[in-house]
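The other protein chains are all here in position, but one chain of the complex has been omitted.
In order of appearance the chains are A, B and C, and numbering begins at 1 in each one.
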Amino acid sequence: MKSYQFELSFTVRDYELDTQGVVNNSVYQNYLEHARHEYLKEIGLNFNELHSRGMDAVVHKVELEYKRPLMGDDSFVVRMNAWQQGNVRFVFEQNIYRIPNDELTLKGLVTAVFMQNGRPIRPPEEIVKALRKS
Amino acid sequence: MKSYQFELSFTVRDYELDTQGVVNNSVYQNYLEHARHEYLKEIGLNFNELHSRGMDAVVHKVELEYKRPLMGDDSFVVRMNAWQQGNVRFVFEQNIYRIPNDELTLKGLVTAVFMQNGRPIRPPEEIVKALRKS
Amino acid sequence: MKSYQFELSFTVRDYELDTQGVVNNSVYQNYLEHARHEYLKEIGLNFNELHSRGMDAVVHKVELEYKRPLMGDDSFVVRMNAWQQGNVRFVFEQNIYRIPNDELTLKGLVTAVFMQNGRPIRPPEEIVKALRKS
Partner (left out) sequence: MKSYQFELSFTVRDYELDTQGVVNNSVYQNYLEHARHEYLKEIGLNFNELHSRGMDAVVHKVELEYKRPLMGDDSFVVRMNAWQQGNVRFVFEQNIYRIPNDELTLKGLVTAVFMQNGRPIRPPEEIVKALRKS
């Protein structure tokens, strides 16, 4: 099995479903964002604190492949890896698996850049270190 | 200038902004979905009627490139093209431009499949015809 | 017919629907918030500018009566009145009518307070004036 640096479990909430009875496509980005921010917290970076210091992690690119729909009452886990790409970019590989059978429901690839005063900056030491270790 | 088959204008609503004061990344998928459904309506296909006939347009893949953030009070237009790909797939090219300066803020590519009873089907005649004409 | 100080039209977007095929209950608050902010703009108060000056209109109380559901493809109008209550409170009466038959779908009453540095303040002159006139 593929190995991951971090994972976070969720349960589908009924307000996230649309008329097709499945999780609306846009909601997956909410799940992935929340998982990224929890991952950042684990390595010592708080998204809201960073913002209050004028530093923002800005998403540059999102690629999502929808493999199977999540439905009402489903539980699932977002599993992820992160790595640096060049000087300023980070890539988050974020895949969603339905619990309990570990079916792949979504494959995601999210590229982000840290910005300050409207410009890309060298990323905070915490994230560079965390990625080096992994 | 690039030509498009369809366009739809929006105004950013404040509840769509996040703590960074910009439209949250996931909200762009809402804009794109709404524009796709309005496009389908224009060519004679109603998403909700299709669903009540057991037929669903299911998003298979989404690729989004965030070029510039949309902010509070911004107006913008989603401009789009659509074409068939193989037997069952449709591709929607959907780009967002800020009004009034026509700055490209997001480049999107959305691949969808029409499904019935859990299987991909030949798409409804209306959409095949509409795309042939274009 | 009841008279109103301000109104704003909307069209239901499919991502706002839930599995029951109707607009999710929470989404009405989005509609009402957007209508309030557009009303404030009309009388010369920009919600985002106010916030950047450290002044926030904070909702204190919301009462919503759901009369009829809004469905996919419905158009509707939010009609509203606003008045001052005591020194620091504002009340927004916000009712939603489905177009074209003017059926009442939601009755809303929203009480707000202007805050600065965590304390209620006398509201900005623009809003006091606008309400006096009305």
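Assume a residue touches a chain if its C-beta (ideal position, glycine included) is under 8 Å from a C-beta of that chain, and two chains touch if they have at least 3 such contacts.
Only a predicted model underlies this, so the values are computations on that prediction, with no experimental measurement involved.
Visitor: Identify the residue among C:V27, C:M80, C:I96 or C:A130 that touches the chain left out of the display.
Guide: Missing-chain contact among the listed residues: C:V27.
Visitor: On chain B, where is the contact patch with the chain that was removed from view?
Guide: Touch with the absent chain occurs at residues 14-15, 17-19, 21, 24, 26, 72.
Visitor: For review purposes, identify every residue of chain A that touches the missing chain, sorted by number.
Guide: Per the touch rule, chain A residues meeting the hidden chain are 13-15, 17, 21, 30, 33-34, 37, 41, 46-48, 71-73.
Visitor: Could I get the residues of chain C that touch the absent chain, sorted low to high?
Guide: Its contact residues with the unshown chain are 19-20, 24-27, 29-30, 33, 48, 51, 56, 58-66, 69.
Convention: only the chains that are shown with their structure count from here on.
Visitor: Same or different: at the chain B/chain C interface, is the fraction of residue numbers used by both copies above or below half?
Guide: same
Visitor: Could you grab the centroid distance between chain A and chain C? Build each centroid from C-alpha atoms only and quote it in angstrom.
Guide: For chain A versus chain C, the centre distance works out to 34 Å.
Visitor: Report the inter-chain centroid distance for chain A and chain B in whole angstrom, where each centroid is the mean of the CA atoms.
Guide: 23
Visitor: How big is the gap, in whole Å, between where the Cα atoms of chain B centre and where those of chain C centre?
Guide: Roughly 28 Å, centre to centre.
Visitor: Would you mind listing the residues of chain B that make contact with two or more other chains?
Guide: In chain B, the residues touching two or more other chains are 30, 33, 48.
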